[in-house]
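Encoded as structure tokens, here's the structure I'll be asking about.
Excerpt of the complex: some chains, original placement.
A and B label the chains in the order they appear, each numbered from 1.
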């Protein structure tokens, strides 16, 4: 069954619950140096394979950018 | 002078110039400027990825690999302790547990002056969570000392407003901080040109952090090198011990005190 999450502030639908590994593939972010937060909590990279997004999750995916 | 290293959180650095990575035309200019600066510690910001965009393009950390540089994630854009803490937790995860961070909690978007109560609150939480906190702060000597007592590994008072390039506005407060705080004191924000960096080091600062002065110079790469030289020059001048100033003293009654020795 489909789930809807808030990804970096925007609503996003997925046909079915998916793992974070699957999410990153979906987003072309596989292998990139990123960090993920779910509902205000860090999601350790080690948990990407089995941890699954739930309907209603607020997800943040961040990267390092130029700044001072 | 090989012995004169900058020690932060137990790690020694040859360069006392820390640089930001913002405001450059492109990654290539960023890389060339940072190499010219000789900086070993570079600050980066943490932002949301642009979902579905420029997937292929290189990222900042490809250009500045953590293997070569000490990456110092900052909390630029945070206006309260909670956002700053949350940002740095993400940064630590992003950098494989790297715990040296730049805490920066701003008071408002116009002045970018630090919000010190929020900065103190965030520092307390971060230190408890095992972060090694380098804190951007005002030049309030009492609060700079409090940051040290909370466990920050460095305090980084502003020279003048972020991005203003106004240089060292209040050397007296900086001097009190340098005199009292035992952890490294780095001037962060306000440097506009090379002599400003030299002045900061001559006051006895342990280092200088800047971004705009290099990135917004007409020639960022040349300015980056100028800053490298200026920080070294200021440091050596501080260690060498400058001559005493001898202002002309109008005092016919005491010609001795009025006498200015000539240089030949």
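Convention: a residue touches a chain if its C-beta (ideal position, glycine included) is under 8 Å from a C-beta of that chain, and two chains touch if they have at least 3 such contacts.
Since this is a predicted model, take the numbers as computed values, not measurements.
When all copies in the structure file are included, the protein chains give the formula A x4, B x4.
Going forward, only the chains that are shown with their structure count from here on.
Each chain gets a centre from the mean of its Cα atoms; for chain A and chain B, those two points are 33 Å apart.
Of all the residues in chain B, the ones that touch chain A in their complex are 19-24, 30, 43-49, 51-52, 55, 59-61, 71, 73-74, 76, 86, 89-91, 93-95, 162, 209-212, 215.
Across the complex, chain A meets chain B through its residues 7-10, 27-29, 32-37, 40, 42, 44-45, 60-68.
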